[in-house]
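A single protein chain has been omitted from the complex, and every remaining protein chain is retained in its original position.
Residue numbering begins at 1 within each chain, and the chains themselves are lettered A and B in the order written.
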Amino acid sequence: MRSMSPAEILALVLRAALMLAAMACVAGPWLFSLNDLSLLTEFFTLLTLALMWNLLAGYADIISVGQHAFVGIGAYAFYGLTVLAKVDPWMAIAGAMAITFLLAIPAMAVIFRLRMAYLAVGTWVVAEVFLLVAGKLPGFGGGSGVSLPIPIVKAFGGSLSGRTQTIYFMSLVLAVAAFLATWALLRSRIGLGLTAMRDNEEAAGSAGVNLRRVRILSFLWTAPFLGLAGVLVTLQKLRIAPAASFSIMDWTIFIIFIVVIGGIGSLEGPIIGTIVFFLLRENLSGYGAWYPIILGAVSIAVILTEPRGLWGLWRRFNTLEVIPVSHRIGAPVDDKTIEP
Amino acid sequence: MSARSVSAETAAPLLSVEKLSVYYDQFRATHDIDLCVSAGEIVSIIGANGAGKSSFLKALVRQVDRSSGVLRFAGMDLAAMSTPQIVAAGVALVPEGRRLFPSLTVFENLRIGWELGRRGPIDYKKVYEWFPVLSERADQPARVLSGGQQQMVALGRALLTNPRLLLCDEISLGLAPVVIGQLYEIIPKIRDSGIGIVVVEQDIGRSLAVADRFYCFLEGRVSLSGRPGDVDRDVIMQHYFGL
Partner (left out) sequence: MLVTILNLVVQGVLTGGLYALFAIGLSISFGVMRFINIAHGDLIVLASFLLMTFANAFGLNPFVAAVMMLPAAFIFGYGLQRVLLQRIVGKNVLPVILVTFGLAIIIQNGLLEIYGPDTRKLSGGAIEVASINLGGLIDIGVYPLAIFLTAVATLAFLDFFFHRSAIGARIRAVTDDPQAAALIGLSPARIYSFAMGIVMVTIVIAACCMSVWSNFDPAIGPSRLLTAFEAVAMGGLGSLWGTLAGGIMLGVAQNFGAQFDAAWQTLAQHLLFLVVLALRPQGLFSKG
């Protein structure tokens, strides 16, 4: 067996670290405090959002500034199903995901009439419409929202620690599911098309990739995950409200910053970005309005100097993927990818 | 003093290019080109598609990614100048594909040239004298003109900068033979006013007919140069195609 290059060793080490971290997360409740579990729940929720936005923007060339719409829809659908329609809370979760998926269809139909920059702001307008409508729905608390009734909350665990652990595992499952689903998608035929689109959309089109179909599928693919994230957010905050459930800042803008800083167009990027985001937040939280200012400034700097983010910076020196999504042509010889 | 009273060999050349290499990323479009043009002479550059002719012209006005070599124009170092400075110094390019501004009128297209260049003997009156159809259509948007008329606008725009050196990139491309003939009747008149002209063409016949000297480009290098009268047509064809 031939010896490995430093690059290969490094990639292996990183993969091992990733595995260890994953195992630690699975053993979470036994390793971490309740506070830490809550933080990790938030982490996994944001990571899911980042993975979804990255899929659309980094591969399918759909720059959405409106994904918070589906987070809010998930939240309100969950509330509506479980509180108003008296559906079992666990069933309501699945129902919320389904409703988010269904509402993504007309949204998509409208948005896809627009192109490029129009599309981005168009998604924002669509999100605003959902926000305003949610605020007018009878029974949902209007403009100021409403809290989750105690019985519903207790359905996820009688004690605070029990609930925290349950929700933690839900978020972990969500993040893992989002991750695996995206990974599987990228390794599939659709994924081949998406990677081709990421690298060169025009060439992809002329090579036979059905751009329109890939875009539609990608957009709809992300909807249920976003909806589920909305449910989790509601379970953590214990209430729904238009401004909070449909918060553009929390569920879209911060997510965009995360993906761009971490590295768009890769699977490693959103993970890195979410970690950096939490580090910045924990360290800068005392500085009030300066925190978003710094975040904004860093994003600008990143996109202007290294558009592929921190992961892109890493890739300049080390071309091996830590999370392999590339396809090998013919018999695998070694792990070196063909990607630049 | 007419520029033609001094022979091209003894006067200091208006444009002197030494070892020009042009690069687009990793691709090398020209290799160590040596070339010179004098005032009041027409120099023709012929060559097949991809021979490096357009890249050469663009390098002269500094619209390429990277280049190396010496570019001297009227005592100035073109390599150290920006495109607006070069135009103001007296080098005008008639770009490949005409590249007019479609939503501007004929007059507005011409005016841009007038504003960017130097003052000199050429004014709107002179341009309308050379190309009468332009004065008839001065207020029409450039995009409604025929190909030949658009080429005249492009030439007029370049001429209104009062250049000392006029670079014409494939002005006959896509035009009917009659129209090409009209254009090439005007070229010697422009030369007679003292301007040095570089004519880049794929069509050998026309350009060699008006040229005082020619260079043949092959795969980015000068494969042959001389006077059209001194060289056999067959020899030229061989160096054109690299046979």
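FYI, a residue touches a chain if its C-beta (ideal position, glycine included) is under 8 Å from a C-beta of that chain, and two chains touch if they have at least 3 such contacts.
The shown structure was predicted, so the numbers you read here are calculated from the model rather than taken from an experiment.
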| item | value |
| --- | --- |
| Hidden partner chain, touching residue among A:9, A:105 or A:133 | A:133 |
| Sole residue of B:48, B:104, B:173 or B:224 that reaches the chain not shown, by the stated touch rule | B:104 |
| Hidden partner interface residues of chain B, rising order | 58, 61, 63, 83-84, 86-88, 92-93, 95, 99-104, 108-109, 111-113, 115-117, 157-158, 161 |
| Touching residues (missing chain, whole complex) on chain A | 57, 63, 65, 110, 113-118, 120-122, 124-126, 128-129, 132-133, 135-136, 143, 248, 253, 256-257, 260, 264, 288-290, 292-293, 295-297, 299-300, 303-304, 307 |
